[in-house]
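Every protein chain but one is kept in place in this view of the complex.
Which chain is which? They are A and B, in the order written, and residues in each are numbered from 1.
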Amino acid sequence: MSDQPLLNVRGVSKFYGSRVGCMDVSFDLWPGEVLAIVGESGSGKTTLLNCLATRLMPTTGCVQYRMRGGNLRDLYQMSDAERRFLMRTDWGFVHQNPADGLRMTVSAGANVGERLMAVGNRHYGNIRTTASDWLERVEIAQDRIDDQPRAFSGGMRQRLQIARNLVTSPRLVFMDEPTGGLDVSVQARLLDLVRGLVSDLGLAVIVVTHDLAVARLLSHRMMVMKGGKVIEQGLTDRVLDDPREPYTQLLVSSILQV
Amino acid sequence: MYVAVKGGETAIANAHQLLADRRRGNRELPAIAIEQIVEQLALSVDRVMAEASLYDRSLAALAVKQSRGDLIEAIFLLRAYRTTLPRFGTSEPIDTARMQIERRVSATYKDLPGGQLLGPTFDYTHRLLDPDLLHDTPVEAPAGRTDADEPVMRVSEILAGEGLIEADGELPADHVAGDLTREPMEFPMTRDLRLQALARGDEGFLLALGYSTQRGYGRTHPFVGEIRIGLVDIELDVPELGFAVSLGEILVTECQMVNQFKGSAKASPQFTRGYGLVFGQSERKAMSMSLVDRALRTQEFGEDVVAPAQDEEFVISHCDNVQATGFVEHLKLPHYVDFQAELDLVRRMRAKHAQPHDHQEAAE
Partner (left out) sequence: MTALADYNFAYLDEQTKRMIRRAILKAIAIPGYQVPFASREMPMPYGWGTGGVQVTASILGPHDVLKVIDQGADDTTNAVSIRAFFQKVANVAVTTKTSEATIIQTRHRIPEETLGVNQVLVYQVPIPEPLRFLEPRETETRQMHALEEYGLMHVKLYEDIARHGRIATTYAYPVKVAGRYVMDPSPTPKFDNPKMNQSAALQLFGAGREKRIYAVPPYTDVVSLDFEDHPFEVQTFEKPCALCGARHVYLDEVVLDDKGGRMFVCSDTDFCETRREEGHRGEMLGDIKEAAE
């Protein structure tokens, strides 16, 4: 891990009218670090993720991102064009439902190749080879390259979505309940795959989950949210093995140990 | 004043008398004759015949006159009459290859056997109001044709020669063509019934749907293979005689739309077709129908249903203008009882809303 944070989050709050989405969240994220945001449905974790990924504008607060050149930029001061460029090159976003993050009516190869083409790659053969390599990395048979994701199982679709996001070697990936829609055996395989890719590529990841097992397997550090606020944060092992807040203790004790 | 009174019989009788008066208009002008409507408003008559599914110019003209020129009302009148007619038999399929052609154009070939024949078209007229028509200015006789009776091959046959276009659909040998007006509708429909529904469907609705496919909502890459308008023979097979006898001729408009199809795992790439056929002269309707017909075959070709024009239930359930106008206009019928119940509910909810709330919803 580098000595300078990739992301500085300061005082991010989002209100829907008088209702709180998330309130006064601050933290730093280092390159290569995996941060899990956990909490129950309605705790504000998805709102926070969407604010960080600039899919939502927070009501107050500031998020700075260290660009590849090393300079810090305030995400909310960037132009739309700059933000969208960042989103399709340096960032990834893995949706809970793969259909939200894939083009369901174009082939797996084109799904993976789209980002390459969007950043100016114009060699069909190279795009196809890269797409094919990525399918292999996410354990999709290479002869499925011309099939549409409609013909894929839920687990395959999710792996394809991950490949589509990682093909441009992003530095930061947001994941919203990446195993949410999958059955248990498929979940375990996907988590293994993601853990391998994250460590091989040195990705920084912010993953939102209600499933503490996901946090345990993937993350270095975690934040626990309740009622829009971060009530506890720390190293994942510490939080899960020695929770300090009563609410965290309740969460940890109410699930099967992993 | 509009009051809910009982015994509205007098009111209705008076209203109908007023309608008759307005229909006749200024008594100093001669009443319009049915023959004049047939001859001079022929395209209105054609539309009424097509969407009423009854080929009778005089009756359609009468309906136009009775409805004061409201064509959907005229269609309604003619359909109501049609319902009462007995069926004597089913004619042989008409053969449009043997049509006596008055107009025939193809957008896919510059020139082709039988030629391009413009016929009586608004195309290439400049839409400038013509002051000559303010008066009964004499009109010259048109140029005639010399080769009018020769059969003219269809463009689909030219493409079929190379196997470039799908063949005519095949129905099982024992298939009896359905009758939409005699049998309940079921989804998914067979293509014969679907085409029937489209043939009597509202011109404006089909036009808008066809247009939407051109603008990307269910694109089909269409080319007008051919439009032909002309007279075709109606023949009835009489079992007692052992041969078909001619009952007469009707004017029809046929459109064969040729569409690109890139092939699938099962089928090699070839052109596919959308088909339109309507009574009388109505190119707009026949073209729209053929666009929508092709769009509705989406699933047949393994394509995705993503647009309204591709959704059979949506299209067929809403294309009938007599049904549509009936249901839309029924909203003006009394709904006092239902509305009273709603009034009561809204009053209760407003009363509750007016009370101050003291609790804030928890964050989600």
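Structural remarks
We take it that a contact is a pair of C-beta atoms (placed from the backbone, for glycine too) under 8 Å apart; a residue touches a chain by one contact, two chains touch by 3 or more.
Remember, it's a predicted structure, so these values are computed and weren't measured experimentally.
The chain that is not drawn here is touched, among residues A:Val25, A:Val94, A:Ala110 or A:Met223, by A:Ala110.
Note on the undisplayed chain: of the listed residues B:Arg27, B:Lys110, B:Arg182 or B:His353, the one touching it is B:Lys110. Only one of the listed residues, B:Asp21, B:Glu35, B:Glu92 or B:Glu157, touches the absent chain: B:Glu157. For chain A, the residues in touch with the chain missing from this view are 80-81, 84-85, 88, 103, 106-107, 109-110, 113-115, 117-119, 122-125, 127-128, 145-146. One chain of the complex is left out; on chain B, the residues touching it are 109-113, 118, 123-124, 126-129, 131, 134, 153, 157-158, 161-162, 214-217, 219, 262.
Just so we're on the same page, only the chains that are shown with their structure count from here on.
Here the spacing of chain A and chain B, counted between their Cα centres, is 53 Å.
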